[in-house]
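Only a portion of the chains appears, each positioned as in the full assembly.
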Amino acid sequence: MDRPFVLASRKDGQGTTVSIPAAEGTVHIGGGHFVVIAGPCAVEGVEAYLALARRLKQIGVHVLRGGAFKPRTSPYSFAGLGLEGLEILAEARRQTGLPVVTEVLDPRDIEQVAACADLLQVGSRNMQNFSLLSEVGRSGKPVILKRGFSATIEEWLLAAEYILAAGNPQVVLCERGIRTFETYTRNTVDIAAVPVVKELSHLPVIIDPSHGTGRAELVRPVAKAGVAVGADGLMIEVHHCPSCALSDGQQSLDPLAFAALFAEVREMAQREGRRV
Amino acid sequence: MDRPFVLASRKDGQGTTVSIPAAEGTVHIGGGHFVVIAGPCAVEGVEAYLALARRLKQIGVHVLRGGAFKPRTSPYSFAGLGLEGLEILAEARRQTGLPVVTEVLDPRDIEQVAACADLLQVGSRNMQNFSLLSEVGRSGKPVILKRGFSATIEEWLLAAEYILAAGNPQVVLCERGIRTFETYTRNTVDIAAVPVVKELSHLPVIIDPSHGTGRAELVRPVAKAGVAVGADGLMIEVHHCPSCALSDGQQSLDPLAFAALFAEVREMAQREGRRV
């Protein structure tokens, strides 16, 4: 790879640390820190989300996730609560003091989303939505850039380059599985992508074992593999009742299973020399 | 496939015909008609584009193509002339009387693009940009919806469903090759996708052998395969000087080679009972 990306390219041993100020203390991603981001696929209602947010804070997660605008393959699927979802996220942020990340789908929504969220997520299907990348770059908000499910690592880093080139240095990459011929899992986690990104780029990189596998029972082992391979964090879907979830229930953990995973992963990351 | 799409689903023998009014006569896609859409990857300048447009009209093409807004993997590549490109397309339409198609990348650009173009193209990278699909649906303009390079046929038809569900029945599908492990060609044309789409849906479907193969020498045989397999048309990249092109030169034909292909394809389509 002759590195067609410039700003995303690693020049020396120093990696970028993305810092997210929050009431409970600034959260750092990269630079030896290990973060866990958790929450449901979509924000489905105010009571359930706030209760889950408090529970996740208690467990120790660093960032809350929850979708307000959901990209859905079918126009007839639940597409999120929209503005109402954003308000619920803002309330969860107030109550827990934790930063919040949510996906943005449309350049016209960025301002509203940025008012409620601490990090903007660009999803897999929009990884090459170049208008969105540039606008997210201009927003100045930290960004989690998911790898397109059929994007090469080079294309992924070039997508990051769009954000960086628009003046926003705060980009976190997220490996969430690629599309292959294997159908037993929803996607195939490209575990080697983590050290490859570390070699090629200074940007932090996290793993999403929930989308990566599509199966709740595989989230724990793949999360542990993510720690071992050197990821800077994890993004995990947790739902108060996975079997009732309006989306992604099959890959969501309940709070109890998540708490066990969190404890195991934290200990492992600390042994690997990470600050958690 | 239990057909999660509804409006895109074939109910009977009748296929949809998309009609595009134009000064030189209405162009029909589907319903036994066979169309050839041709032009360069990007509009690069006024003189060259207008000269090429006149030449293509002379050869017999039905619709002119040309990119004004180009989605590029790298932020440092030529991304099209933007508004200036749209004006050149409008001028080509005036001079030739042919309808014009161009890609739209951003929901905020639709109005301007729709003022200059007769068909809107949604490109492969935006096939699951659901905001764009819905807005393009609301625009009322005929749409060419390219298959995502890693989209299943079902996902592609669900993307069409977004446009149809927004009230726009004029959708033309375009198979342009999928991403596989084979690297000799830029993509792998999924030739069977044409009869599959015909079986599942009433929408017309065309083939783009230029992006599908990424190699000029393969465009002619794959275009012929497209006619034989039952496609309703072809979209082909033609450049007045492929070796000077700012993008996609390797897969572009010069006007001479294109004229030979056009004659061969027209005769073949007519033998297959199509109106060309």
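To keep things simple, chains are lettered A and B as they appear, and every chain counts its residues starting from 1.
To be clear about the criterion, contacts are C-beta pairs under 8 Å (C-beta built on N, C-alpha and C of every residue); 3 or more make two chains touch, one makes a residue touch a chain.
This structure is a prediction, so every number in the text was calculated from the model and none was measured.
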| item | value |
| --- | --- |
| Number of copies constituting the complete assembly, 2 shown | 4 |
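We take it that only the chains that are shown with their structure count from here on.
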| item | value |
| --- | --- |
| Turning angle required so that subunit A lies on subunit B, C-alpha fit (0 to 180°, nearest 5) | 180 |
| Chain centre separation (subunit A, subunit B; CA means) in Å | 35 |
| Of subunit B, residues touching subunit A in the complex | 4-6, 71-76, 79, 105-108, 125-126, 128-131, 134, 149-150, 155, 158, 161-162, 165, 179 |
